[in-house]
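See below for the structure under consideration.
With one protein chain held back, the other chains of the complex are shown just where they sit.
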Amino acid sequence: MPRVVVDVVPKPEILDPQGQAIVRALPRLGLHGVRDVRQGKHFELDVEDDVDAETLHRIAGELLANPVIEDWTVRRL
Amino acid sequence: MSAVCRIGVITFPGTLDDVDAARAVRRAGAQPVPLWHADDDLHGVDAVVVPGGFSYGDYLRAGAIAAHQPVLRAVLDAARRGTLVLGICNGFQILCEAGLLPGALVRNAGLHFVCRDQRLRVENPATAWTGRYAPGADIVVPLKSIEGRYVADASTLSELEGDGRVVFRYLDGNPNGAMHDIAGIASADGRVLGLMPHPEHAIDPLTGPSTDGLDLFHSAVDTVLGSVRG
Partner (left out) sequence: MQARRVLTTPDDPQPYRELGLADDEYARILQILGRAPTAAELAMYSVMWSEHCSYKSSKVHLRYVGETTTEAMRQRMLAGIGENAGVVEVGDGWAVTFKIESHNHPSYVEPYQGAATGVGGIVRDIMAMGARPIAIADSLRFGLADAADTARVLPGVVAGIGGYGNCLGLPTIGGEVVFDPSYAGNPLVNALCVGVLRVADLHLAHASGTGNQIVLFGARTGRDGIGGVSVLASESFSASHPGQDRSRRKLPSVQVGDPFAEKVLIECCLELFNAGLVAGIQDLGGAGLSCVTSELASAGDGGMRVDLDAVPLRAPGMTPVEILCSESQERMCAVVCPSDVDAFMAVCAKWDVTATVIGEVTDGERLVITWHGETVVDVPPRTVAHEGPVYHRPVQRPSTQDAMHASTPDALARPSTPDALRATVLRMVASPGLCSRAWVTDQYDRYVRGGTVLAQPSDAGMVRIDEITQRGVAVATDGNARYCALDPYVGTQLALAEAYRNVAVTGATPLAVTNCLNFGAPTDPGVMWQFEQAVRGLADGCAALGIPVTGGNVSFYNQTADTAILPTPVVGVLGVIDDVRRRIPTGLGGTGDTVWLLGETRDEFGGSEWAHEMHGHLGGRPPVVDLAREQAIGEVLAAASRDGLVNGAHDLSDGGLAQALVEACLLSGVGARVRLPSQVDPFVALFSESSARVLLGVSGACAHRVAQLCTDHGVTVTRLGEVSAAPVLEIAHIASFTLDELRATWERTLPSLFGTPYPPERESAGST
């Protein structure tokens, strides 16, 4: 059964306070050089062979992501 | 039109403030009608309240799963026919996820859950849910949320502002980073309202900071019974 990965991240123009909290925390740990972090969600879907690309994009765009605030990518592994 | 205003109160798994919303409906002289998430009709109610809580745990995104349930499809149909709809907190998130109101609610800029008695300005007393308020009225209503930051794109914001659809705005400092200090917005026809603060928790000075929230429910009853005051 194929595995499909959907990654969802906040759109660039949406403030991501969780990502910013990570950016601010890194120097305190002595880890430097990170300019920005966007925190998102990672979904792993085990799907039947006959699920087509359009269906996958509907799954991602209609439920897993909210297009108002988030971008997404779909990858077949 | 019936002499008694019947207002549906929806319960999803994880809804928390349904009992409170029903109490506020009763206090405003209307009859609360419990609606279950699996219902596919609204039992002929005159208005619907989508109450606060954490429907389905809000695990995917606040309101995302609830927005796809049968009762919400019925709410969308009813709203198209002019039925009054109020979304409070999680209910507001659900209405945005369902596309009934524009924009989205995301995590507070401060990252913390915020529970406080929040001052608000009533920006538009001409909606179906705000007729009882004076223009610019200053009210205090509890706010309690962790995903309460209203966001929308620039054109949506200017449309909302231009059409008077920003109904409530935060005063005394923005508690969550909402754009334009927006606490609540309405649909173009003013019959669908969503807000983050909880008017149902401000109906009795014994259990809330004020009685300022009650007029929201009175306003809806006025609208339904056709006696909106000018």
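Per-chain residue numbering starts at 1, and chain names A and B are given in the order in which the chains are listed.
Definition applied: a residue touches a chain if its C-beta (ideal position, glycine included) is under 8 Å from a C-beta of that chain, and two chains touch if they have at least 3 such contacts.
Given the structure is predicted, the values throughout are model-derived calculations rather than measurements.
K.L.:
Among B:R61, B:R119, B:R149 or B:R191, single out the residue that touches the unshown chain.
P.N.:
B:R149
K.L.:
Spell out the interface residues on chain B facing the chain that's missing from view.
P.N.:
Residues 13-14, 16-17, 19-20, 23, 53-54, 56-59, 108-110, 112-116, 142, 144, 146, 149, 151, 154, 173-180, 198, 200-201, 206-208 of chain B touch the chain absent from view.
Quick note on the criterion: only the chains that are shown with their structure count from here on.
K.L.:
Report the inter-chain centroid distance for chain A and chain B in whole angstrom, where each centroid is the mean of the CA atoms.
P.N.:
Distance between chain centres, rounded to whole Å: 29 Å.
K.L.:
Along chain B, where are the residues that touch chain A in the complex?
P.N.:
Listed in rising order, the residues of chain B that touch chain A are 60-61, 64, 68, 96-97, 102-104, 106-111, 149, 151-153, 177.
K.L.:
Report the residues of chain A in contact with chain B in the complex, numbered from low to high.
P.N.:
10, 13-15, 17-18, 21, 63-64, 66, 68-69
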